[in-house]
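Of the protein chains in this complex, all but one are displayed in their positions.
The chains carry the letters A and B, assigned in the order they are written, with residues numbered from 1 in each.
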Amino acid sequence: MISLTVNGQPREVAADPNMPLLWVIRDLLGLTGTKFGCGVAQCGACTVHLNGEAVRSCVTKVSRAAGQQVTTIEGLSTNNNHPLQLAWQEADVPQCGYCQSGQLMSAAVLLRENPNPTDQDIDDAMSGNICRCGTYPRIRAAIHQAAKMHQGGAKS
Amino acid sequence: MKKLIFISLVLFTGALVVLSFKSGNDEPGSYPVIRKDSVASVKAFKQVYTVLMSARCMNCHPAGNVPLQGDDNHLHTMLPQRGIDGKGVYAMKCANCHQPTNTPGLHTPPGNPNWHLPPANIKMVFQGRTPRQLAKQLIDPNQNGHKDIKKLIEHADDGLVLSGWNPGEGRKLPPMSHAAFKKAWITWLTTGAFAPSK
Partner (left out) sequence: MNRRNFIQSGAILGGGLLISFTIPQANKLSALAKPVAAGGFTPNAFLNIGTDNTVTVTLSHVEMGQGIWTTLPMLLAEELDVDLDQIIVRHGGVDKAYNHTIYGIQITGGSSSTWSEFDRYRNAGATARTLLTQAAAQRSGVAVTNCKTEKGFVLAGDKKFSYGELAGDAAKLPAPQQVTLRPPSDWKYIGKGSKRVDAQVKTNGEAKFGMDMQFSGLLTAMVAHAPVFGGKVKSFDATKAKAVPGVQQVVEIPGGVAVIADHFWAAQQGRKALQVTWDNGPGTALNTTSQTIAYKRLAATKGVSAQAKGDADAALAKSAKHISAEYVFAYLAHAPMEPLNCTAKIDGDHCEIWAGTQLPGVDQANVAKLLNMKPENIKINIPFLGGGFGRRATPASDFVIEAVHIAKASGKPVKMVWTREDDMKSGYYRPFFVHNVQVGLDEKGMPMAWNHNIVGQSIMGEAKMFGPPPPVDDTSVEGVKGSPYLNTVPDHYVGLHTTKEVVPILWFRSVGNTHTAYAMETIVDEMAYAAGQDPVDYRQTLLKSSPRHLAALNLVAAKANWKTKLAPGRFKGVAVHEAFGSYVAIIAEVSIVDNAVRVHKVDCAIDCGLAVNPDGVKAQMESGIIFGLTMALYGELTLKDGQVQQNNFYDYRIARMNESPEINVYIVDSKEKMGGAGECAVPPTAPAIVNAIFAATGKRIYNLPIMNTKLIKQA
């Protein structure tokens, strides 16, 4: 059994320590908001927070998460109200929506570490997340918007 | 004055090494300058250079702030940035993809518990350096992370350096074995760390 904390909940999974965290999250814990896109850390659809860092869960063995804190899109906020989620909705970012969990989890680390990111910062943080629908211009705008909201006192 | 102190330090560590050699203890970091030999030194460095300029070493010692990738040293796709500590930035920190060990499969992220680039204040650029430039840079404390000769020798067994010889599936190895590299590295350093003329 491997113990880990997922979205604040202690969880135990009977998994091979080599099993990627992605499949533990999706197939064993049933949290399907985290997506499979490439399996080789190329697309970022599987991005979750491991102790606050935006790891690609498709290449992260569950053993690395043992005893650690994992946050998935389902745990990004209590009520879909992270400034980024609000900005995403306001800017109509999602199209097919499949990559957006990963995009949001990446953007959340950016915003936490840099409350007022420049376009270059956004490139530096977000180029690991592919969106085949091409929502990049709106993601960029929404991150700027969330930064404003954040500074305006919205809770993170 | 500085030179004198340096020499005496070298002599001091040299004395230690002789002892340790005798005791059969090959604890790293205790090699002396045995003898200055510019010919042997330069010859050894030329071997060292082929390793340092191979993809496995150079890719993490890029000229810019983005690591290189692949046997052809192309810019790392998605352009992850060095960051201040060399460990990436924001959602693109090295360890977000590069695990403590190699990920199985072709074209998957190679791993190391300490995967990083040189930090922003000492970039230790290999890419584009001539043998002479690189040799001089390697022994310049201001450019090598304040490594003395002992630390430099130790660095040959650094985990990240070693990982060059465990690059993950499908990646080309450096042009010689780690043992051969280490031998050349130590020979270069212990024969006076002479820089080639070009």
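Quick note on the criterion: a residue touches a chain if its C-beta (ideal position, glycine included) is under 8 Å from a C-beta of that chain, and two chains touch if they have at least 3 such contacts.
Since the model is a prediction, treat every value here as computed from it, not as a measurement.
**Q** Applying the definition given at the start, please give the residues of subunit A touching the unseen chain.
**A** 16, 19-20, 23, 26-28, 30-40, 42-43, 45, 72-74, 76-77, 80, 85, 88-90, 92-101, 104, 122-124, 126-140
**Q** Where does subunit B touch the missing chain, residue by residue?
**A** 77-79, 106-107
Rule of thumb we're sticking to: only the chains that are shown with their structure count from here on.
**Q** Per the centroid of Cα atoms for each chain, what is the distance between subunit A and subunit B, given in Å?
**A** 35
**Q** What does subunit B use to touch subunit A in their complex?
**A** Residues of subunit B touching subunit A: 77-81, 89-93, 95-97, 99-100, 103, 105, 107-109.
**Q** State the interface residues of subunit A toward subunit B in the complex, per the touch definition above.
**A** Going through subunit A, the ones touching subunit B are 40-42, 44, 47, 53-56, 59-61, 64, 105-107, 109-110, 113-114, 121, 123-129.
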